[in-house]
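Note that this complex is displayed minus one protein chain, with the remaining chains in position.
Take a look at chain A:
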Amino acid sequence: MTAIDSALQPAHDTAHGHHAKPSGIGRWLFATNHKDIGSLYLWFAFSMFIFGGVLALCIRAELFRPGLQFWQPELFNQFTTLHGLIMVFGAIMPAFTGLANWMLPLMIGAPDMAFARMNNWSFWLLPPAALLLLLSFAVPGGAAAAGWTLYAPLSTQMGMGMDLTIFAIHIMGVSSIMGSINIIVTILNLRAPGMTMMKMPMFAWASLITAYLIIAVMPVLAGVVTMVLTDRHFGTHFFNAAGGGDPVLYQHIFWFFGHPEVYIMALPAFGIVSHIIPTFSRKPLFGYTSMVYATSSIAILSFMVWAHHMFTTGMPATAQLFFMYATMLIAVPTGVKVFNWIGTMWQGSMSFETPMLFAIGFICLFTVGGLSGVTLSIAAIDIQLQDTYYVVAHFHYVLVAGALFSLFAAVYYWFPKMTGRMYSEFWGKFHFWWSLLWFNVTFFPMHFLGLAGMPRRIPDYNMQFTDFNTMASVGAFCFGLGQLIFFANMLHSLRHGRPAAAKPWEGADTLEWQIATPAPYHSFVEAPDLEVGENGRIDAMHGGKHH
């Protein structure tokens, strides 16, 4: 520990020049500072969120009415595919990595991420990958159009857009694996004295467990898309029955990645909410220890449920039963978390600033997604709902109202610490209520569409589905518009926001609120001595030095 600490400290004060705040484009291209890299990640994720959002609106425009108005079916399929890939790999995952980069060292008293130069490369791999996906629209045959799941053998039929997608997935996989190694090593090795594992903030726990999930499953994804690549170009027959392969094998391997991936996008959200709810309830997190165990159980169970995405492939009854029971079991630790959050609010002294609103919105709507998830886990019912709009509704409740709302909550919560300024509370609250309303107008009717028999991934539909589709499209455009309010609020507040106090939230008690606002460019270059309570609560801090 001491050896690592001293290795990470800047040489000494006289040789100061090289770690003064760099300027110009070089500050970003050669960034090794965790705060700069965190900001890069967040800006990248936001631009991908806009890109993926525009694709979503292209989809909703076509589905506004029956008939084909704007796009040919082939292009429509490209939109659904790229919308999924970009939101998952370009927006949500990088946003969480960005927050971990920014906040983890501040929350556990580390000087920076453990591998600062690798951190730079983890980020700078992402823009080329995004560029490949963007460019794939322009190649002959267009972008990949097999759905974000890229099921074989459909994905072996596509044009070179599929190859670009596979390459992009490889690059993004390498990036997220490196990012995860950094998070794991930072948390395990660079905690300040006193910040023990069973005391550290839930966001650190969630990031740690998520990082392990990423390292476990991203290589699996890389493997399966490589098998598609060799089937496409090098004459292998992994997924071609005529050559002794099996199309369903693709789905098994993909979902062995795909289900833990769902939790890669959910666990960090749980971590964020586990700080915001206590802060604005002015009361410690209820059941910290059970939160840690619940998060770990969810992570372990996530490896045992993959085939619930495949109930209609014709698995034997025993396999259906096993995967159904295992999936239902996940409801138990997830329920514990929801109860713990409500237990935290109970008898608190709550106030409802924007981060708290988004956190409460998260809990309610994520639970709606969880309950429709229980319904889907029942294999007998899933036969009717698999591949319908019910599934689309379900996972958007989990990923938009879940992951995305938690990200908004986090950005509002930590914005003062990151920038030294307050955002506009009025426009923050407006953004919340606007998003909450139109999110539900967009996605709630999709439950009805799915139940009534509308398959997903179709560009045109029978007239009986018109009303709810029209409603969903109107909702989607309004929801999209609302995100510009968020953007404008952030941009304006960055320059003109009211200066923020070191601890703008009365109930905040973790380490990042103990240092100046905005956070110094180099923080904790000397580790402080901490007296820490559960969930990273700082009871006393001695020493510690910043630049």
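One rule holds for everything that comes next: contacts are C-beta pairs under 8 Å (C-beta built on N, C-alpha and C of every residue); 3 or more make two chains touch, one makes a residue touch a chain; residues count from 1.
The rule is short, and it goes like this: contacts and distances are computed from a predicted model.
Going by its UniProt record, the hidden chain of the complex is named "Cytochrome c oxidase subunit 2" among "Putative DNA-binding domain-containing protein", "ABC transporter permease", "Cytochrome c oxidase subunit 2" or "Acetyl-CoA acetyltransferase".
Here the missing chain is touched by one residue of A:I50, A:M304, A:A331 or A:L437, and it is A:A331. Checked against the full complex, the candidates A:G141, A:P193, A:P219 or A:G420 give a single residue touching the omitted chain, namely A:G141.
Residue in contact with the omitted chain (choice from A:V185, A:V248 or A:M541): A:V248. Interface note: of A:I37, A:L154, A:V392 or A:M422, the residue touching the hidden chain in the full complex is A:L154. Of the listed positions A:N33, A:S122, A:Q320 or A:S493, the one in contact with the omitted chain in the full complex is A:Q320. Panel shows chain A; residues 66-68, 72-74, 77, 139-142, 145-147, 151, 153-154, 156-157, 159, 240-242, 245-248, 281-290, 312-314, 316-317, 320-321, 324-325, 328-329, 331-332, 335-336, 338-339, 342-352, 360, 363-364, 367-368, 371-372, 374-375, 378-381, 383-384, 386-388, 448-449, 451-453, 455-468, 470-471, 534 of it touch the chain omitted from the view.
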